[in-house]
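The other protein chains are all here in position, but one chain of the complex has been omitted.
Naming follows writing order (A and B), and every chain is counted from residue 1.
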Amino acid sequence: MIEIEDFSITFGSGKNQIRAVRNFKLSVAEGESYGLVGESGSGKSTVLRAMVGINSHWDGTIRVAGEALTHKRSVESRKHMQMVFQDPYGSLHPRRTLDDTLSEPLVIHGLENREERILKILKEVGLGPEFRFRYPHQLSGGQRQRVAIARALILEPRVILLDEPTSALDVSVQAEILNLLSALRKAHGLTYIMVSHDLAVVGHLCSRIAVMNRGEIVEEITEDQMRSGEVTHAYTKQLWTASQGYDRAALETFQEFA
Amino acid sequence: MTMNKMKLTGFETSSPGDAPLISVRDLHVRFATPKGQVHAVRGVGFDLGKERLGIVGESGSGKSQTGRALLRLTAGNGSIEASRMMFDGKDLMQASAKTMRSIRGSRISMIMQDPKYSLNPVLTVGKQIAESCRRHENVSRAEARRRALAMLETVRIREPEKVYSLYPHQVSGGMGQRIMIAMMLITNPQVMIADEPTSALDVTVQMQVLSLLDDMVRERGMGLVLISHDLNLVSSFCDRVLVMYGGRIMESLDAKNLDQAQHPYTRGLLNCLPRLDGKHDDLPVLRRDPAWLTEGDEVREGGAT
Partner (left out) sequence: MSDGTLGTKTGSASWLLADSPNNAFQARCQRLYIGWLSFRSNPIAMFGLAIVLFLCLVALFAPIVAGGDGTTQNLANRLAPPSAEHWFGTDELGRDIFARIVWGSRVTLYIIFLVSIIVMPIGLLIGTTAGLLGGAVDSTLMRITDIFLAFPRLILALAFVAVLGPGLENAVLAIALTTWSPYARLARAETLTLRNSEYIMAAQILGASKIRILIAHIMPMCLSSTVVRLTLDMAGIILTAAGLGFLGLGAQPPLAEWGAMIASGRDFLLDQWWVPTIPGIAILVVSLGFNLLGDGLRDVLDPRSSGAK
């Protein structure tokens, strides 16, 4: 479904050139859920932003459903890939009701039966019709994230990119959103690429996980490896240990990976 | 006091021989808002010894307000009430504003989540640490500088001389938090209140920052209150955990026994965490019981006497 090869992202030029992502490649099958894990500055979010075309400083090839993506996207091509952001407070326009937010993609893409589609999608993400004309400030963080998911889903895309979709939420709400995401994936055969710093969250949702450090993939692991901790690269090992909780003895072995 | 009461209210330090550093009973924090009164903390009580005490809860559970109330740092529209709030033999409820100022920072310190907002952007970090030292102790400039450098080394900053002359925007999040800790520790406080000190940091950096706090508790006999939303972190780091919900303490238990938590809220929180060793099935969703907000009122009153 998604193939990325010879991929790199470079900001600036000359002396100030920063290679944010290097030698990046991945391949995700249809209906698969793929995870990108790394610490801040690893370039994991930058990859997502390049994929959806917010960031055009990339080189290489990105193929979605066999079709190569260009730096400039057509309106039509937007339909296939959507994104859910980290901050449920920042990703909804504060002056627009949910109805405005959800009908906008339909207007842009000239889709009919708007009311029907909006009510259907609200129901799917677990919000009743009574939410339709509310403003974002009348919703809780979890409800906002449901709206953000509904907005991504209303164009019926085949790929959804998730950028830390639960890291701003309480654990009980996180569980609800994770359940919703896996139910939606099953129902629509969606392909996910999920970015997170939290190994447990990625491990819960994804079957394969790429561990990134300083703009490069250091290792790709399966969910079984994730559970057992049988990873080969030292950086992955360290990340895995740190995710287990505070451990004074293990801390002494930690090192910097450049 | 029966075993049961102690469990519920948390009036038990890990080192029962010593007098507690901080002792709080029946703490209430209320806020007047345009929409009416908000009762953020409802009758919280605990004792803090020379230990690592964790307060966990979700947003709105009152955990941060509990921490702030200890320093009487509640926002202007809030009011604090407690039948007892003792620190080192002093009643914090009766203390004058001047006494509170002398306690804040020098004897009880506080670390916030984001060092970016807590550091002065126009002063070098070294100056700020030295300033904090001079404010609380009458030492010369040179001595303050020497101590600040030593403290930077203590918090494991590799080139203290170089970092001393950096401005806050020039340091990374992890280093910023270490600098904050250095600034708070230089006055040698007896109690440290850390409100989500590591939740903006990467996991490995998080561990390093926590180990610093750990050292302070072990080596200097400091009392630490760690406020966090992260059950995993608190249970692996702290000695004792208070679980808060709706402004109340639901349960108080030894951190190593968190797995055997009795209260349905604690159990629910634990269950809805995705686990590294878990399966792909749906996570159990937390069902909240309104009775949690009223239960145990009689027991709490009994325990406070």
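For the reader, a short list of remarks on this structure follows.
Going forward, contacts are C-beta pairs under 8 Å (C-beta built on N, C-alpha and C of every residue); 3 or more make two chains touch, one makes a residue touch a chain.
What you see is a predicted model, and the numbers here were worked out from it, not measured in a lab.
Across the complete structure, the visible chains that the omitted chain touches are A. Within the complete assembly, A:Ile54 is the residue of A:Ile18, A:Ile54 or A:Ala234 that touches the hidden chain.
Touching the chain that is not shown, out of A:Gly14, A:Gly66 or A:Pro94: A:Pro94 (per the contact rule at the top). Checked against the full complex, the candidates A:Ser8, A:Ser33, A:Thr46 or A:Gln82 give a single residue touching the omitted chain, namely A:Gln82.
Residue A:Ile108 is the one among A:Ala65, A:Ile108 or A:Ala234 that touches the chain missing from this view. For chain A, the residues touching the chain absent from view are 49, 52-54, 73, 75-76, 78-79, 81-83, 85-87, 89-97, 99-100, 104-105, 108-109, 130-131, 133-135, 137-138, 148, 151, 155.
Throughout what follows, only the chains that are shown with their structure count from here on.
Separating the centre of chain A from that of chain B, both taken as means of CA atoms, is a distance of 32 Å. Chain contact summary for the complex, chain A toward chain B: residues 39-40, 141, 170-172, 174-176, 178-179, 182-183, 197, 199-201, 203-205, 223, 226-227, 229, 238-240, 242-248, 251, 254. By the touch criterion stated above, chain B contacts chain A in their complex at residues 58-59, 173, 202-208, 210-211, 214, 229, 231-233, 235-237, 268-269, 272-278, 280, 282-286.
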